[in-house]
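As you look at this complex, bear in mind that one protein chain is not there, while each of the others sits in place.
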Amino acid sequence: MRRVGIVCMCLLCIATGVFAQGSKESTGQTTAAAIAVNRTGMPITNEVTTFELAAKSRHNKNFANLEFFQNLEKETNIHIEWNMSSEDGWREKKGLIFAGDLPDAFYGQGILTDIDVIKYASQGLLIPLEDLIDEYAPNVKKLLENESYRKLLTAPDGHIYALPSLTELSPVTHDKLFINKTWLDKLGLGIPTTLAEFEAVLTAFKNNDMNGNGRTDDEIPFSFLYNRKENGLFSLFGSFGQLDRLNHLIVKDNKVIYTAVTEPYKQAIQYFHELYKKGLIDKEGFTHDFNVYIAKVKSPEKIVGSFVGWSLSSAAGANKPDYVALAPLKGADGKQIWNTYTSYINAKGSFAITNDCKNPEALMRWVDLHFVPETALQIDQGLLGRTLTINAEGRYDYLPIPAGKSFTEMIHDYSPGVNSLGAVTMEIASKLNLNANLQERVELDAFFAPYNVPADQVYPEVYFTVDEVEQIAVLETDITAYVAQNYANWIVNGGIERDWDGYLKRLQQMGLDRYLKIYADAYQRYLSL
Amino acid sequence: MWIRDWQLLVLCLLPITYYLIFHYLPMYGVQIAFKNYIAARGITGSPWVGFKQFERFFNSYQFWPLIKNTLSLSLSQLIFGFPVPIFLAIMLNQLKHYKFKKFIQTVTYCPHFISIIVMTGMLYIFLSPRNGLVNLVMKALGNETIFFLGDPAWFRPIFVLSGIWQNAGWNAIIYIAALAAISPDLYEAAQIDGANKFQIIRHIDIPGILPTAIMMFILEIGKIMNIGFQKAYLMQNGLNISASEIIPTYIYKVGLIDAQFSYSAAIGLFNNIINIILLVSVNRLAQKTSEHSLW
């Protein structure tokens, strides 16, 4: 009886396999074929043309209701059927969209990851854009005249398949070191300039009752969050001669280096272990999550002596006046270096046209409008008349925010904001009268500018091929986990001297060489594009 | 017999149809584990690669540690978590005060509804070495604070204990239902014989609950490789990763870099094969030692 059952089961499966087509369904879009496109001027097409775009919104807004798109439609005659998703579950949905019903295009910052772009382009589901850009997208074309942008956006096969979301308002420095000046003044200490002075200051913070509550055990001399680029120890490692980065990859003299197997990295870890042993750094640096971390810095009880963060406004809140930026600490060689983030691109895969699209020319013109400098600014910082206004000198000012709303809400109630794409270049950004947040970015950038390493020491965000990614995926997961585990363990428990050789050998066994070779080849290819 | 049985078959028709349509019809998708899925060609059109996806997994450096972590986590959950709902149900059953019983029952099943995100969030808050409640209590009792979240050795206990806390009350429901089905005649007879509560539990409650317990146990074994990814992922950090990296978190991380349906499908299939083997073995064992089994 059992066996009969099994046989029946198998027959059933085979039968359904034969039965079900399993092939992609591609229902036709509602676009008409080959509508005449006006090469310049508005509207883009003389009759209303409809396109279906897949998009996601972190703010759960349906784009159909946003003023920005309604205005755009009136101007261009292009009507968009939005297939909206939330950030949640987009990964799963994305795969299904590619398996089933393709839209005309994918829209929005990071809508497709780099590997998505390469993978689906190689399957012919995404079309090359460079010719369309040449003919129909003058603003994008201008953007691509910038060599580094062009190189970053070009796939290994030489085509451009996706448009980016970028903003030159992005700072060059992402992680900044801050120290509590109020506490220093209280102790009569100067700003530390060397590693030794830093340790002395931290010791003083620890041993004294800095926040005046009668207890000496609740101050945290130094805090951080180990796995975020804005809050980790990466730039601090520079005091030992070489910077570290979240992915441990840097470039020196055109060679790709994995920092986690180098001597400076080892010394840096030893230093921080010493600090940890003396109770000078936050025990929870490896375990607390971002919200807890920020809560500590912002705490009304003022418990943090120094920390690594993006900016004081975002991290310190009401405690902002207590802190100042701290220049890189000098190590044995006296050099002061700091991490540079050269890419203004937030996400490379922010717009891609599928092979289902019957009228890519019109769509390209439509998306090109996002790259008109003034439009890009409005997408990013809010619409004119809502968040922004032009003053008499032709510069942009921020309008006051109505009560009960936040700055972000004011942007995203009318504009797609961070869920969209565009390029806010310096050309337009320089006309903006910066608000407090942006102003602080500029100031902090200026502070760290003397220390930022040159751009060619940073590993760029290149495109990899499908084969390369397949290999990287497994190698990177294994290697990263192992490196992270040891990193944390050595700083907390010590033992790096004892474990170092075994660690190096293990990484070799895990395939570190293969991993680095892929990155090195990709870098060379990038240079030659 | 056949004539009578047709009625049973008719009752089964709707359920059978459901399974055929919603589960068997899409089942051709199982092939995806043996293919290199290319979206443009669909599942049937994608090229066969045999066991390549499986090999990728088996050859991964972390394969054995992953299996070890996943299985030991799962087994710990089973060994420590399985008896608790049973005890809870038996104890509740013996409570005389109806309102108190109802209250405890409701309270214990509430944690089941807390989302995993909030659950792990609370764990972090209560177990914090700085000012977490648990460590404050320990300090008050004169003990050293323990860095729970930073110690791989504590990962499993915290995972399992918090799981028990969250689900014991909910899982007890089926046992409470089983106890409710025990004929009151048995209880009356026992009281007449002068049995005390311990004896009643031993001779009436436990045998009454046994078939359900055996069935639940077999089913749990049949799910042993299916640990949810979210909780372990949220509890994972640089210090405890040697214990907290399990198969689902690993798949997720690989998938973040290169989302391949085939790869995750292959590993899912691998998990399920292990599940089936265990299921059939334990079921056979149950059949031999007791009368109760799944089929």
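Worth pointing out:
Order of writing sets the chain letters: A and B. Residues in each chain are counted from 1.
The rule we apply is simple: a contact is a pair of C-beta atoms (placed from the backbone, for glycine too) under 8 Å apart; a residue touches a chain by one contact, two chains touch by 3 or more.
In the analysis below, contacts and distances are computed from a predicted model.
Protein name for the hidden chain, per its UniProt entry and selected from "Carbohydrate ABC transporter permease", "Iron complex transport system ATP-binding protein", "Diguanylate cyclase (GGDEF) domain-containing protein" or "Chemotaxis protein CheC": "Carbohydrate ABC transporter permease".
The residue from A:E92, A:D333 or A:D467 that touches the chain not shown here is A:E92. Only one residue in the set B:A40, B:I104, B:M138 or B:L285 touches the chain that does not appear here, and it is B:I104. Among the residues B:L179, B:A243 or B:V282, only B:L179 touches the chain that is left out of the figure. Although one chain is not displayed, chain A still touches it through residues 1-2, 4-6, 8-9, 13, 20, 22, 25, 58-60, 62, 83, 86-89, 92-93, 95-96, 99-101, 109-110, 165, 167, 227-228, 230, 289-292, 294-296, 298-299, 310-311, 313-314, 346-347, 380, 406-408, 411, 417-418, 437.
For chain B, the residues touching the chain absent from view are 1-2, 4-5, 7-12, 14-16, 18-19, 21-30, 32, 43, 88, 91-96, 100, 102-115, 117-118, 121-122, 125-126, 128, 130-133, 165, 169, 173-174, 176-184, 187, 194-199, 211-212, 215-216, 219, 222, 233-234, 261, 265, 268-269, 272-273, 275-276, 292, 294-295.
We take it that only the chains that are shown with their structure count from here on.
Rounded to whole angstrom, the centroid-to-centroid distance between chain A and chain B, based on C-alpha atoms, equals 37 Å. Those residues of chain A whose C-beta lies close enough to touch chain B in the complex are 12-13, 16-17, 19-24, 91, 95, 98-99, 113, 115-116, 120, 123-125, 226-227, 283-284, 286-289, 292, 469-470, 472-474, 476-478, 481, 484-485, 487-489, 492, 509-511.
Interface residues of chain B facing chain A in the complex, by the touch rule stated above, are 24-31, 38-45, 56, 60-62, 124-125, 128-130, 147, 149-150, 237-239, 241-242, 245, 250, 253-255, 257-261.
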